[in-house]
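This report refers to the structure that appears directly beneath it.
Heads up, one of the protein chains got dropped from this complex, but the rest are sitting where they should.
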Amino acid sequence: MMRLTRRYRFSASHRLHSGDLTADQNRDLYGKCNNPHGHGHDYILDVGVSGPLDRSTGRVVAVPSLDALVRDSVLRDLDHRNLNADAPEFAQTPATTENLAIAIRQRLLEHWPAAWPRLETVRLQETRRNRFELKV
Amino acid sequence: MMRLTRRYRFSASHRLHSGDLTADQNRDLYGKCNNPHGHGHDYILDVGVSGPLDRSTGRVVAVPSLDALVRDSVLRDLDHRNLNADAPEFAQTPATTENLAIAIRQRLLEHWPAAWPRLETVRLQETRRNRFELKV
Amino acid sequence: MMRLTRRYRFSASHRLHSGDLTADQNRDLYGKCNNPHGHGHDYILDVGVSGPLDRSTGRVVAVPSLDALVRDSVLRDLDHRNLNADAPEFAQTPATTENLAIAIRQRLLEHWPAAWPRLETVRLQETRRNRFELKV
Amino acid sequence: MMRLTRRYRFSASHRLHSGDLTADQNRDLYGKCNNPHGHGHDYILDVGVSGPLDRSTGRVVAVPSLDALVRDSVLRDLDHRNLNADAPEFAQTPATTENLAIAIRQRLLEHWPAAWPRLETVRLQETRRNRFELKV
Amino acid sequence: MMRLTRRYRFSASHRLHSGDLTADQNRDLYGKCNNPHGHGHDYILDVGVSGPLDRSTGRVVAVPSLDALVRDSVLRDLDHRNLNADAPEFAQTPATTENLAIAIRQRLLEHWPAAWPRLETVRLQETRRNRFELKV
Partner (left out) sequence: MMRLTRRYRFSASHRLHSGDLTADQNRDLYGKCNNPHGHGHDYILDVGVSGPLDRSTGRVVAVPSLDALVRDSVLRDLDHRNLNADAPEFAQTPATTENLAIAIRQRLLEHWPAAWPRLETVRLQETRRNRFELKV
């Protein structure tokens, strides 16, 4: 069993705000991340894939195919976008990096071919100090 | 003569759009950076200061004072903000990193104490691939 | 279940020396890390926290609270300090990064609120080449 | 139980080509990595070792001994070499990073002293975007 | 005046060998870089461009045009290639990073449009420890 972790990057803006909370509670909870016009980040996405090696090719997965899947299901909609305005997942849900990781896992699983080695982890880095990881 | 380069970071969102151009020209020129709801980056700001050494302290500048000046004149207004909506410099001017570097140089010069060693360079990194530098 | 890894940094000095060993054995074992007046590093501490997501806030833990706990229980005592002279854990115990990771885990657990998601890993990087990880 | 991850680097060249495939299939599968005269990378090798702490030394493993083993069994043969021409493992097997990780695990295990804490993971980074990990 | 530094990456293999020297002299001079079958690196190329700002676009140069020029004149021929076998500049000349920087400067200047802001520096990083810079 071999695990490949492949890295992608995208730049997006967001504003942290929860509809379940008052304006004061939002400011207390999210601090400057609640600023009304939003801000942005250069996100780093690490996709972890785990499976046996194909003996004739020496590869665990065809990387160009993986790149195409991530581009079409994740990057096309999120890169150089405003998460709150452009991604339907955040119409009602706070656009935290935790929820963004969940949305990306969902997008990947919807398009993941049954014949591929399995998607094992989704890891998303918001800034150099914060990294969120989901098992699949 | 000693040059200190001190690094600061801030996260902001922006949309590249020029009022001098048509919608089509804007899309052609700025590509996905012209997406209507904007996107964001984690900017890296390097402030270069150059001067003689103070013999008794062994320092070229008091770093806490420099930090306070950068915080009050630059970071407070730009960090976790939307450049187009929150920074008056970009009401009429495209929020490119080039113009952002010019705005930061202007903000620093307005508050720079005459007794300090001189501000020599302002360098601003938008992504890992793009770095803009201005002499002062 | 979501895992957050949050990064902290601190600068400290130390000297590797074991009271169980002779001077020669110490020099053989620790090499230049046994130099009598010590040396120092910029440590990187990654604190891993694992738990379910709070649906209304979209967060796994309140990061400002985590920062306060790490600052008060770890950084205040260790940052810009000499581990051998300033940290009671190393009065009798060699100040290796392994033992430092154990000391940090102990300090975190002593103050960890029962209501928080659980502390899962403590990872400590001494230099770019050495990283130590403890499960909790 | 403590896990040490120690980092090594080496520079090598390779050409991806499988003897099981036609020339066209090789070009389709490996793309520019199939270019006839090869290309190269600066590989990063992370060796993960896991075991209990030695109480008197405060170390999980003697790092100079680990360095000597990795140097003698891996780096001496692979650093500044052409994998296809210089490493016998790739006489018949494609020199993918997956197969390189397997070869390195095998080389380490052949020389691993029984008294040492166990070799837990071999992780090999080909470029900043691709990382392969093997459990041992 | 604004200076943009834009970063590119390519992976190539080479062997250091000078036709002016004997086999022994080559081994003495270049060490393991003279190994007969070569080795490889992930090169980092920083292209520095300096000029005035276009007021209506807020840009110093059109980055997509710059990317196309670097891709067509440099990366297409050098990325995933063997410098000695694939690049005519190194038929007679040792493929050191110094000579590679000179070759890249020449390739850029041959295609540099007269209307563009001027090419100011070519900087080439072979490994994390070695960086070579040429003024233009």
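We call the chains A, B, C, D and E, going by the order they appear; numbering starts again at 1 in every chain.
Just so we're on the same page, a residue touches a chain if its C-beta (ideal position, glycine included) is under 8 Å from a C-beta of that chain, and two chains touch if they have at least 3 such contacts.
Please read these numbers as outputs of a predicted model, since none were measured by experiment.
Novice: I'd like the shown chains that the missing chain touches, ordered by label.
Specialist: B, C, E
Novice: Given that one chain is not shown, which residue among C:3, C:81, C:105 or C:123 touches it?
Specialist: The single option touching the absent chain is C:81.
Novice: To test your reading of the contact rule: which positions on subunit B touch the chain that is missing from view?
Specialist: 1-8, 53, 56-60, 62-64
Novice: Going by the touch rule given at the top, which residues of subunit E touch the chain that is not shown?
Specialist: Counting only subunit E, the missing chain is touched by 16, 18, 20-21, 29, 31, 93-96, 98-99, 101-102, 128-135.
Novice: In the complete complex, which positions of subunit C touch the hidden chain?
Specialist: These residues of subunit C touch the chain that is not shown: 11-14, 32-33, 35, 37-42, 79-82, 85-86, 127-128.
Following the convention adopted for this analysis, only the chains that are shown with their structure count from here on.
Novice: Where in D-E, B-E or A-B does the A-C interface recur, with over half of the contact pairs identical by residue number?
Specialist: Of the listed pairs D-E, B-E or A-B, the one copying the A-C interface is B-E.
Novice: Please compute the C-alpha centroid of subunit B, do the same for subunit D, then give the distance between them in whole Å.
Specialist: So the centroids are 42 Å from each other.
Novice: Can you work out the whole-Å distance between the CA centroids of subunit A and subunit E?
Specialist: Using C-alpha averages as centres, the distance is 35 Å.
Novice: Multi-chain contacts only, two chains or more: what residues does subunit B have there?
Specialist: none
Novice: Using the touch rule from the top of the page, what pairs of chains touch, sorted by label?
Specialist: A-B, A-C, A-D, B-E, C-D, D-E
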